[in-house]
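Read the structure below first, then the notes.
The other protein chains are all here in position, but one chain of the complex has been omitted.
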Amino acid sequence: MVIRQSTRLFLFVLVVVSMILAGCAQPATPAATQAPAATEAPAVTEAPSVTEAPAATEAPAERKVATFIWTQEFDTLNPYYTNMWFSSVTQQLYNCWAWDFDEANKPQPRLVTELPSVDNGGLSADGKVITMKLRDDIVWSDGTPITSEDFVFTYQMIMADRNTVASRNPYDLMEKVEGLDARTVVITFKEPYAPWVANLWRGLLPAHVLKPIFDQEGTIDTAEWNKAPTVGCGPFVFDQWESGSFTRFVANEKYWLGRPKLDEIFFRFVPDDASQIAALKAGDGDLGTFFAYSDLPELEAAGIKIINSFSGYNEGIYFNMHAEKGHPALKDVKVRQAIALAFDRQKLVDDLLLGRTKVAATDWDNTPYNDPSISPWPYDPEKAKALLDEAGWVDSNGDGVRDKDGVELVLKYGTTTREIRQDTQAVAQQQLAEVGIKLDLQSFDPDIFFASYAENGASANFSLDLIEYSDSPNFPDPDTSAWLCAEIPSDENPTGVNTSGLCDEELDALFKLQATQVDYNERVQTFNKITKMIFENVYWLGLWQDPDLFGVSSRLANVKISGVTPFFNIMEWDLAQ
Amino acid sequence: MTRYILRRLLQAIPLLFVISLVLFFLMQNMGDPIATMGGRNVTRSADRERLKRQLGLDKPIIVQYLYWLAGNDWAKADLDGDGIAETPGTRRGVLRGDFGLSLVNKKPVTQVIWERLPNTLLLMLTAEAMILIFALLIGIYSALKQYSTFDNIITTITFLFYSMPVFFFALVTMYIFAVNFKKWGLPYLPTVGMFEPTAGKTPLQVAWHMVLPTATLSFGFIAGYSRYIRSAMLEAMGQDYVRTAKAKGLPKPEIVYIHALKNAALPIVTIIALDLPFLLGGAIVTERIFGWPGMGRLFLDHVSRGDTPVVMGILMMIAVAVVIFQLIADILYAWLDPRIRYT
Amino acid sequence: MESIAPPSKGSIANLSPDVLETPPLSLGQLTWRRFRRHKMANFGAIMLILLVLYAFGGAFVFSEAYANKTETGARLQAPSREHPFGTDTVGRDILARTIYGGQISILIGLTAMLVELVIGVTVGAISGFFGGLIDSLLMRITEAVIVIPQIFLLLVMAKYFAASIPNITILGRTFSGSVVVIILVIGVTTWPYLARIVRSQFLSIKENDFILAARATGTSTTEIIFRHILPNSIAPIIVSGTLSVASAITLEAYISFLGLGVRPPTATWGNMLEGAYNYIETAWWLWFFPGALIALIVLSINFVGDGLRDALDPHSRAI
Partner (left out) sequence: MNRRQVILDLKDLRTRFHIAEGTVYAVNGVSLTLHECETIAIVGESGCGKSVTMLSVMGLIPVPPGEIVSGQAFYRGRDLLALSEAEMEHIRGKELAMVFQDPMTALNPVLTIGRQISEPLRVHLNMDHATAQQRVIELLEQVGIPDPKNRMNDYPHQFSGGMRQRAMLAMALACAPSVLIADEPTTALDVTIQAQIIELVTRLRDALCMAVIWITHDLGVVAGLAERVIVMYAGLVVEEASVDELYDDPRHPYTLALLAALPRIDRRRDRRLKSIPGAPPNLLVMPHGCPFAPRCEFVFDRCRAETPPLLPVAIEHRARCWYDVVNGKPFE
């Protein structure tokens, strides 16, 4: 009797618990069994038979596992569906470029026997036709040979209407891609295309895996391979990806440049910087990246080696010089020069970036097209004041802010919410105030800041006067469309990328010219002219060279990092003895 | 009863419809899903235009909503940009169970959510269990010992926890138990993640990693709930029927746990039933701080990339759950309280 | 023989019976008396006054320019005599920033509460008073807002408005436009609970005899609402308004913490925490002071709200 009662005592508690169980366990259980089944199934059937089983028999000793810490999770593992830094950088592990780049950013043939050039007949004299000779020994990780068919298929996939690839650059500039034979790929451009070395074949899609899917579905958007590329062509093969948690890659036994020395690379997704630092210091991670500069001394103290990998990113300020929407002051070169002179960027780099990098002089610092004779504008506030006076901007109403014709020299300065950028804004605000320029600071989420003109993106709609960011998508090639007159965003051209709104005919012509100059030396000449124009007119003001920071633990040996393809020699990485 | 349930469910349909419409419109201005994010490949204006076309983002918003709701397999899309719509759509729409594909990773939204849901449920249900157990213990005890030293101390502490923003609590506990304990050579708790990658995803590892997030999630709620239970119990204990029960010579536990608690439980059960569906959303802040791979982080990641299908999927899932749990709460209430009957 | 306790014990014996009767107190006096007896509420009120003094009085000690003055050479300094709360990532004085940040945080709390009150009371009053179609329509809208978890709605809305509102200058101070956004977003997402409370108050009060009497004498609808019903339902509105200030301050901190809050250089306690989060180990003073201030003000307001709840409760047994 009493027991009966006491069971009913907590009846309502039980009800709640059973509600939880009934309501929630139901969906949870199938998910728990299904989700792994979906992702693991291919891994279980294929990967172990290829990699793990032999590894287990040959080397019963300890597996060499390296743990990398990424602060963002991959979006997709299909190299053509992503723009994301973390995804793109990881591609060197499980996928392959026709050639990747070494730590000096020199191309290294991987799938081809040698880099096409005019001398070896790989490049036609007019620069339109590129002929690639493939190696004989290249195979996918499941043993299928890699042939010209894969290249043609990759091209087709990029151009297919129903594939939402991230970028068609430069494939939509091509006339055709053909496989002359199994080992020869011929690419024909419509116009001479100078930056081909940097932009061609950044990844390869396995025709034998994806073609059946494409034939059936009409798209490879939803192909399982995008999430679980168990067939790859890199030194490692995809093994497992648990959403929000980790991704595992294991050694590719069939890699033609030799089996990697590590057995496994484990990517851990840690969304939080502080935890990344803690994990690295504790030895829970062997490699991490995207550090705040202030964390560097501590990391080094803990024995982490910091590698500054310059990947062409140069942080700088774009001036809004749009004919109608720009601030009148910014159309005057003297005002722009004054801003350059009034902002002590060297001190900024020394203090906020701990002197780990340099003030950027040009948008092309660290690329092979850089003009080394140019050095940044010095800090000279007195001269800045003189220039502003000269330009007619004086403080006529005594409010501490210069004005001219009733217009106050108040500039809207916008950037993303990244901490270092917001900090820079605060410093700039104070320093420019000293010469009588007032800054209104604004910061935006990246997707709002970089949204297009059509989406009312802050960087594209000319509502800001100073726009700070860094961009170097073609590295190591300096090609950029951000300066072309035709790229000025407008209602007619809602996706334009010229955030300065500047249309300088001479500059425009030079940019168009360089894009077709297949000859390196000629192109360098053109770029030097471009660089000089931009620098002297202060069309762009460099803040700092923005390297990718990698922290590598002392456990790892043979680590080299490239600015373009950071993990180009990942197969040689090893655990230190 | 069946009629009542049916009527309630029918009433929910326009509600969900309005919610989805408003959210969908809100989300259109949330940022450009195609915006480059420090990209390594060029997304030129031509690519932006093409992607907009392919993803249907060039359509008027009402059409986008219609496609989202009812699919577009009855319409044709212009994918090659020649101005002629010739390719039939493939989406079946939410009404037919197709929440679309994530703009970020092209996975079906349902799969994206399923991948994270178990993690969130694990964390949240553990937290909810802790909350219930401790809130009941504390609430009942401090109600029975009203104005005792224990009650006063607990009241002060619960107010402290209740007022402390979650992140502050998380940071302080992390600083003490993960950072400083390690510094002092004490057994320390892990800072982030669901398990040590080296140790693997063992139950022990997961449990160990759940300590701080669970505590962070629980404390505020324990404080809030126990206050609530305390006052509900105090009210119940002051009722005449409790005096009657006492006058009958019933032993104290029976008075407290049957006569008082059963009455006090009514509002408590309602509150819990109404709070439960919000657990599905995970705790955004807690999951972010402790790097827990759950729904809250998923939401945050995808909101920041303007991934409308996933964000809509998460919000609609929660909305549906809330509607259902509200109904469950009402039915439960009727079941617990014989005075209420729905017709 | 029985005897009453000796007269000496009754020291109030000389008082006449009339005096002994509890003198009638106005609602305000009664509330104040009850509130005064609530120890935690008193503590909260005093703490709150101190915090407001800190945020607004501190402005006389440090200028806003000083709060925004960067000194990159002195960044991330631990608390010292010169900078009692240390310095932040660009060498700004955290003490001065918590003062100016406090102003914005308190401002956000108060104005967001006002927005919430205006919407919530209007919707609740209309809904409760008129009933019928208007009521069910308004209540469906209210439900629609409630059904989405607030923090989700906040994030979506914060992003929605993030790009659209420029900086504003009031009284010579420039506020990031995001302050307005945050105020609106918090106000717009928190009102449904208040609306429900007000509605149920209206529903029960409008059935009272004195409302019938007022109607019978031909009192206008507006007058009935504003003179008769609203004053009678003011207690729960006051309590809920008080607590809203606390929750608005917390919510601002949440949004800021998730990177969608008030933009620098305008400091708030919330956005000071955001950047600090990466320095949990290396520079605890970055997060500790703003975090503790938020916790303290929210605690104080909750105490005051609790005290008010007890003091305004007509059923409260305490005299």
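Note that the chains are named A, B and C in the order they appear, and that numbering of residues resets to 1 at the start of each chain.
Just so we're on the same page, a contact is a pair of C-beta atoms (placed from the backbone, for glycine too) under 8 Å apart; a residue touches a chain by one contact, two chains touch by 3 or more.
Everything numeric here is computed off the predicted structure, so don't read it as measured data.
Peer 1: Which residue, B:7, B:76 or B:248, contacts the hidden chain when the whole complex is considered?
Peer 2: Residue touching the absent chain, from the options given: B:248.
Peer 1: On chain B, what residues meet the omitted chain?
Peer 2: 147, 239-241, 243-252, 254, 258-259, 262-263, 266, 336-339
Convention: only the chains that are shown with their structure count from here on.
Peer 1: Quick check of your reading of the touch definition: is the inter-chain graph here a line, ring, star, complete or other?
Peer 2: It is complete, because no pair of chains fails to touch.
Peer 1: By Cα centroids, which chain is closest to the centre of the whole protein?
Peer 2: Minimum centroid-to-centroid distance belongs to B.
Peer 1: CA centre of chain B versus CA centre of chain C: separation in Å?
Peer 2: One centre to the other, that is 25 Å.
Peer 1: When the centre of a chain is set as the mean of its C-alpha atoms, what distance in Å lies between chain A and chain B?
Peer 2: 33
Peer 1: In chain C, what residues contact two or more other chains?
Peer 2: Residues 159, 163-164, 259, 277, 280-281 of chain C each touch two or more of the other chains.
Peer 1: Touching two or more other chains, which residues of chain B qualify?
Peer 2: Each of 29-31, 179, 288-289, 304 in chain B touches at least two other chains.
Peer 1: Give the list of chain C residues in touch with chain A in this complex.
Peer 2: 68-70, 72-73, 75-76, 89-92, 159, 162-164, 166-167, 174, 176-177, 259-260, 263-265, 275, 277-282
Peer 1: Mind listing the chain B positions that touch chain C in their complex?
Peer 2: Touching chain C: residues 14-15, 18-19, 22-23, 26-27, 29-31, 155-156, 159-160, 162-168, 171-172, 174-175, 179, 278, 281, 284-285, 288-289, 299-300, 303-304, 311, 314-315, 318-319, 322-323 of chain B.
Peer 1: Which chain B residues qualify as touching chain A in the complex?
Peer 2: Result: residues 29-52, 54-55, 79-80, 87, 101, 104-108, 111-112, 114-119, 121-122, 125, 128-129, 132, 136, 178-179, 182, 191-194, 196-198, 201, 254, 257-258, 261-262, 265, 268-269, 272-273, 276, 288-289, 291-294, 297-298, 301, 304-306, 325, 328, 332, 336 of chain B touch chain A.
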